[in-house]
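Removed from the display is one protein chain of the complex; every other protein chain stays in position.
Our next item is chain A:
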């Protein structure tokens, strides 16, 4: 009697141990990857924020808080704020363009849906840099758009190297990331809910505001996050389409590391960027839980 309970307990603990082992085997590769390639470098970079810069890059291990006070220097604060602004504008435009697109795709007959979705992700098959260069070719002084307008007796216009071009580039690059989660949310919505709304006397606009939009809100939040996050920290698009000035925080960080050789301050800027994104992710998690 006693023996059997004891051996039962032993068997239970053995099976618990083997289950833990099984978990470790599956988690192992992913965990190793995260620790070696993400957490350790991240911890290193974050630790730099507390020290002084070395003369030719690197850090001098002398504790200081001045990196953080520098963040609030209007010079840098402006860059952070303008990054926020550009990323927000790009996100809003992507939402305004992406929602109707996703809606239309969700309403297509099944076989056309697949075609449309493939078309949406098609740009990802080409290298990102090449696609951004293509915009330069299109929009530059003697580029395709200006020469076409020239034929009509207009222009030439200076399309490139301003904030509008950056927003255009961001929207263009990340629009698919807006459309896909929106499509998933709209597609999942029971079409009978829309019919029920109409049946109860709601005009189509009212049905959209009261039924479709609230029920696809998780998709909206996810899509906005997918566009905002890579836009906010982007440095390639502002570099190529924005004329290379440090307009966005991504460029600033890159410049701190590569040009100014101020690793500690670059790290501090990176920390600020991560902090903003974490706050957004928490907001998203909170809104998803409420839905």
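Basically, a contact is a pair of C-beta atoms (placed from the backbone, for glycine too) under 8 Å apart; a residue touches a chain by one contact, two chains touch by 3 or more; residues count from 1.
Rule of thumb we're sticking to: contacts and distances are computed from a predicted model.
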Key: Omitted chain, identified by the protein name its UniProt record gives, among "Cytochrome c-type protein", "Spermidine/putrescine import ATP-binding protein PotA", "Oxidoreductase" or "Lipid-transfer protein"   = "Spermidine/putrescine import ATP-binding protein PotA"
Remark   = Answer key for A:89, A:202, A:236 or A:274 versus the chain not shown reads A:202
Query = Please identify, in ascending order, the residues of chain A that touch the omitted chain?
reply = 190, 192-193, 195-204, 206, 210-211, 214-215, 291
